[in-house]
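Left out: one protein chain. Kept in place: all the others.
Right, chain A next:
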Amino acid sequence: MSDYSALDFSPLVALSADEVVTHSFVRDVPLSHGRVLALVTLDNGRDHTRPNTLGPVTLLEFAATMDALKARAARGEIHGVAVTGKPFILAAGADLSKVSEIPSLETGKLLAQLGHHALGKQSELGVPSFVFINGLALGGGLEIALNADYRTVDASVPAIALPEVSLGLIPGWGGSYLLPNLIGIENALKVIIENPLKNRVLKAADALELGIADVLFASASFLENSIAWAEKVIAGTETVARPNLPGKIERLVKWDAAVGIARRMLENRIGTVAMSPHVALDLLKAAKSGTRQEGFEREDDSLAGLISGDQLQASIYAFNLVQKRAKRPAGAPDKALARPITKVGVIGAGLMASQFALLFVRRLRVPVVITDLDQARVDKGVAYIHDEILALENKKRITSDEANRLRALVTGTTDKAQFADADWVIEAVFEELGVKQDVFAEIEKHIAPDAILATNTSSLSVEQIGAKLAHPERLVGFHFFNPVAIMPLIEVVNTPQTNDVTLSTAMVVAGKLKKNAVITRDTPGFVVNRILAKVLGEAMHAVDTGTPFDVVSEAIAPFGLPMTPFELLELVGLKVGAHVLDTHHAAFPDRFFESENLHKLAEHGKLLERDAKGKIKGYDKAALKIVAGGTTPMTATDLQRRFEDGLADEIKRMLDDDVVHAAEDIDLCMILGAGYPFQMGGVTPYLDRVGASERVFGGTFHTPPIRGVGAVPALAGAAE
C-alpha cells in the first residue's frame, strides 16, 4: 500500500520552476455557537482569463495547507474546512504544460500520486470538508471537489467536467474511483466516458441532478449561502440526501452490465485505438469494489502508463493546436485591414448556397441577398432559409424577435443589380472552372470595385477562377466543410493576387462565423482534401487491385480514425469522392490514384449495406461485384505501410511547397476539417512515431518527435 506522505516529490518540483502557482489562502469564517470554518481560496493571482491550474508546487502548497488545518482541527480551533476558487474559476485542472518534459514512468507516476496525496487530505481532516464549486471545474479541478465530503455549486457555473479521456488521460486524482461511488456507475460513465467524446460539459443544474453537488445556490449570494449550509451540516441540522449513491444491488447487478454497454458504445464510436477511454472504463469497472486507497493506486498506475505513452503527448499537442494556434492563425494579416461587411451576396440558391446564406445572416446579422438563374430557384432557396429560421425558433434556439430580424434580412433576386452595395460576395455554384469564371465576371459588373469575392471551390484553382476578373486581388478562396453549420474549419485560400485587405477580411469574416480559419496556398485540394484524396486514392487503388474492403479497413485501423475510408466515401458522396480523386490524379498523376470502380460505384449509388436504422451490416452485394476482378491484392501490413509512407511523402511535399507554413497547420486542418483524432495529434505526430517520416525522408516533422518516454501503458488492475 502506498504511503503518499513518504514519497519524494522533488523530481516534479524540479520540472516546475516557472509554474503559475495557484495559492491556497486561508481565512477563518466565524459560524454560530463559536464554531469556525476555515475557508480556503484557490487563487493564482491572475484574472479569469488565466484559470487556476494545479501543478506540483500548487499541490504541495495545498497539501501543506490541509496539514496545518488538520492540526488546527485536532486542537479544536476549526470545525470545518471549505475550499473555493477565485471569481468564475474553481480550477481548470492539472497544469499540463510540463507533461511533455516528464522524463520517466516513475516521475509520471509521482504526478498521479501527488494529486492523490494533496487532494485526498480533504477526507482525513477530522472535521467535515466542503468544496464550494463557484466556477469552472474541469478535470483535477472537479477532483478537488470529489475528494471533499460535501459540495455546493453556484447556479451560474457553465462548465463542470472530467474531460480527461478526450486528452489521452484519465481522471487520475480520485475521479475514476470517487465519482462512480458517489453518483452511480451509469452517471459516472456519462461524465467520464460519454461527455468528453461528445465534447460536452455539465452545467451547475446537471451537476446537482447527477448528485455531484449536494446543493445549488444562486450566484448572487452563493458563497454566503454555501457557508450557511456548511454551518448547518457541521451542526448536524442539515441532512444530506444522496439518492444516486450506488447500493448493493447496483453493484451486484447493474455495474458490470453498464460498463459492458459503455464499452460496446465506445468501440462502435471510436474503436479501440485510443487507449485512455478504455483505461478509464477499466478503472470504472474496478471501482465497484475495494477501498479508496486501492482505487487511488489503480489510478496511479494507469495515469503513469498514459503519461509515458505517445497518445497523451500527441493529444496535448492537438489540444494546444485547437485551443491556441486555431485562435491565432499563422500568416494572418492585421485584423485592422479587414473591410467591414454590411451586406452579403450569395451567388447560387442551391442547398450549399442556402446554408451559407443562413450561416452569414445568423452570425453577421446583415442583409443577405441570394441569386440564381431563375426566380423559382431563388424562391426555393429563400423558403429553405426561412424554414431553417423557423426550425431554430421552434427549438427555442432563437427568440421570435430574432427570427423576425433574420427573416427580414434574407432576400432573393434574379436582378444582379441588387448586389451593388454588397461588401462580400460568395459563390456556391457548380464546381466547374468555366462556370465560376463567368459567374464572377458577370457579377463584377454590378458590384463595387473593392467588394470582396469569395469562392467555395474545393478542387479548382482559385487564381484561375479569377482569371476573367478586372480586380482579381479581391478574390479569395473560402472553403467550408460539410455540414456547413457544424464543421469548424474554413480553408482560406490565398492566391498570388489576393491582397492583404481581402485576406484579412476573409479571416475576420471566418472568425465572425465562429469558424477556425487556416490560410493555405492555392494548390490542388488545399490541405484537407489533398490528404483525404491521398488516403481514399490508396484505399480505392487497393480495392481496384483486388484487396478486399475489409483488408483495406484493417490496414488503416491502427490510425484510429473516426470512420473507414468507405464510410467516408459514402458520407461525402461517392460521386464527389470520385471527382476528388480525379482532380488530384489530374494534378499529381504520379502520386494520386483515380478509380474507375469508384465511378461505377457512384453510378450504382452505394457501397455499404445498411439496416433500416442506417447501421452498417457489411458491403453491398452489387458493389462487391463491381469491384471484383483485381488480381494483385495487398496484405493489410503492406497497405498500412503504403498509407503511412504515402501520407508522410505527400505532407512533406506540401510543407516543402509551403501550402501551409508548418506541420501544425496540417494537423489543425485534419483535426478540425476531417475529425482526425487527438491521439494521432492530427496526422504528423503519428507519422513520426510509426517511423514513416524516417522511412520516407529520413527525418521527422517534429523535433524532437512528439512522443512519450516509451513505457508500455499499464492497464488498470495490473499488478506492480
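Note that in this section a contact is a pair of C-beta atoms (placed from the backbone, for glycine too) under 8 Å apart; a residue touches a chain by one contact, two chains touch by 3 or more; residues count from 1.
Quick note on the criterion: contacts and distances are computed from a predicted model.
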| item | value |
| --- | --- |
| Options "Cation acetate symporter", "Thiolase family protein", "succinate dehydrogenase" or "ABC transporter permease": UniProt name of the undisplayed chain | "Thiolase family protein" |
| Candidate in contact with the missing chain, chosen from A:V13, A:V29 or A:L469 | A:V29 |
| Residue among A:A220, A:A330, A:A417 or A:A586 touching the omitted chain | A:A220 |
| Hidden partner chain, residues of chain A it touches | 25-30, 39-41, 43, 84, 87, 218, 220-224, 227-228 |
